[in-house]
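A protein chain is absent from this complex, but the other protein chains hold their places.
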Amino acid sequence: MSGFLEIRGLSARLAGTGQRLLRSVDISLPAGCVRGLVGESGAGKSMIGKAVLGVLPKAVEIIEGEILLDGQDLQKVSPAERRRLIGAKAALIPQDPLTALNPSRRIGPQITDRLVDILGWTKARATTRALEVLAEVSIPEPERIMRLYPHELSGGMRQRILIASAFAAEPKLIVADEPTTALDVTVQKQILKLISELQARHGTALLFVTHDLGVVSKVCDTLSVLYAGKVVEDTTVERFFAAPQHGYSSALLAATPRHTDPSSSLKPVPHEVLETVAAEIAASDAAWRPNGGARG
Amino acid sequence: MLDGRGSIRRRSGARLWLSAVWLTLFVLAALLAPWISPHDPLAQDLMLGRLPPAWVAGAEPGYWLGTDSLGRDVLSRIIHGARIALVVALIAGTATCLLGSALGMVAGFYRGWADRLISRLVDIWMAFPPVLFAILLIAVLGTGLTSVILAIVIIDWTRFCRVVRAETLNQSKMDYVHSAKVAGFTRLRTLATEILPNVLPTIIALLTLEMGIAVIVEAILSFVNLSISTDQPTWGGMIAEGRTSIHQAWWVLVFPLVALFLTVLSFAQFGDGLRERFDPVLR
Partner (left out) sequence: MMLLRQTVSRLVTTLITLFGVAVIVFVVIRVVPGNPIAMMLPPGASEADIERLKTLYGLDKSIFEQFIIWFSNVLHGDFGTSISTRQPVLSLVLDRLPATLELSIMALVMAVAIGGTLAVLGTRFRGRKTEAGIDVANGIGLSIPDFLWGLALILLFGVLWPVFQISGRVSPRLELPFTSQFYLFESLLRLRFDIMADLLSHMFMPALALALPLAAIISQLLKLSLKETVNLDYSVLARTKGYSETKVILSEALPNSILPTLTLVGVQFTFLIGGTVIIERLFSYEGLGNMAIDAVINRDLPLIQGIVILFAILFTFVNLAVDMTYAFLNPKLRHA
């Protein structure tokens, strides 16, 4: 069975230096399921989200592999077609609500623009839909809010609006890029719950990028653990928390402070574990190099 | 990002070299004018009036860039005109730079009433159309090289003052300036050792830019017949004459204009290139 999103053997590097960023990544996400992408910063988890949505920075080039969205290979269609496909079938919940809304545009058009411009809805239908989703994320007085500018709203409100905007077009896939990291701890929980509820209600596939295993345990069905651009473990949430297979995963799990034990502090991943992973990666790079022909 | 930076660096290198080459030619022409110009720039010969440049039909050998309506050799006049341009660029540019930078640093570093006074003066100066101000000053001071230089200094010091003041103000907020103060250095010493070196790249870039502007102002004043005495060949004077006879003799306008164009462009690009190369932050 193939998922709504299928990433197969995706490798990417930095254009200038040739530094490897993603190493033959495989990810499968069936419709309506939630997969966490976990790893330390720089592990490439956000990079995968960006690749799926077609917004990789110009300096990053995909060397090989395919990204199938609803069965269509995004690498094989024209850039314009790719944009249209992604705009129609996927959406992003960004990390920082303070910078993800355009400060010089009112809230309303920032929700309805995709519906009207990309999906070809009428203005009236788009506005009705926007009011609907705003109500769904418990925004009071949605008519009034839609006329406001982003700076007139709090961070939590803005994140709700961004979530509403992501769900407005009923996408089959949503990429949530650390959607709670920039928020206050008290707001974090509400937002997380909100995303979970909406995902379940709309049956959306969700790719949840985070560094927080606690969040993964609450939201996700499956997860991929990344280290240095490589998926070191691909498993279900239950199995992962019961018995992580990979050394790095167990170390990561051990490093995460338990919510049950507030006294435990964040422990670093042991050095030996990191060395083992690095050796594995070097080995896979060496195996890959001759046929791929990439040179540092 | 890395790529972009590299290509900027390479482009600035070419800019720097090209402009340096033209400026060297310009300085050499000015210094060696009496020896290298093929004719006396003032010698009139009405029989040889409005000769076209050497490659156009009807040209006279020896007059490479043609002659003007009075039969004076255009090339020789351009070479001699470089002398005035160079003198104005160097003296007016440097004097303007010294006056403006000094006032700017005082305003930006000492703040208080000095800053208020200087900033108010700058505001007033900025409310004058500079060209009109220059013409007015020349009308009052009388024509001549000294007046032209004086007028440029009086008008353009604000250009330095504004930028240097802002830059000094920025630098004064930096930690190292604060620590110099804490260390007990005198204000003047802090200004000289901590702030000046950091403002200097900007000043140098502005200085070369100003040299180009000084050349232009002189040309503009010559153009309205208010600069140096009329028998001295200047680029502006040549342009003014060429403007009246463009349909009969385009070369009288084109060649001094090209000289002026390249000189002004080179001064500006040279300054920018220098700043990019020596700015401690960019480097």
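Letters A and B name the chains as they come in the text, with residue numbers starting at 1 for each one.
Methods note: a contact is a pair of C-beta atoms (placed from the backbone, for glycine too) under 8 Å apart; a residue touches a chain by one contact, two chains touch by 3 or more.
If you're wondering where the values come from, they're calculated on a predicted model, not measured in any experiment.
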Among A:40, A:64 or A:96, the residue in touch with the chain that has been omitted:
A:96
Could you tell me which of B:153, B:253 or B:274 touches the chain that is not displayed?
B:253
Filtering A:9, A:54 or A:270 for touch with the omitted chain leaves A:54
Which parts of chain A face the unshown chain closely enough to count as touching?
53-55, 57-58, 80, 83-84, 86-88, 90-92, 94-96, 99-105, 113-114, 117-118, 149, 151-152, 162
List the residues of chain B that touch the chain left out of this view.
3-4, 7, 11, 15, 120-121, 123-124, 126-133, 135-137, 139-142, 209, 212-213, 216, 219-220, 223-224, 226, 239, 243, 246-247, 250, 253-254, 257, 260-261, 264-265, 267-269, 272
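The working rule: only the chains that are shown with their structure count from here on.
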Provide the C-alpha centroid distance between chain A and chain B, rounded to the nearest whole angstrom.
56
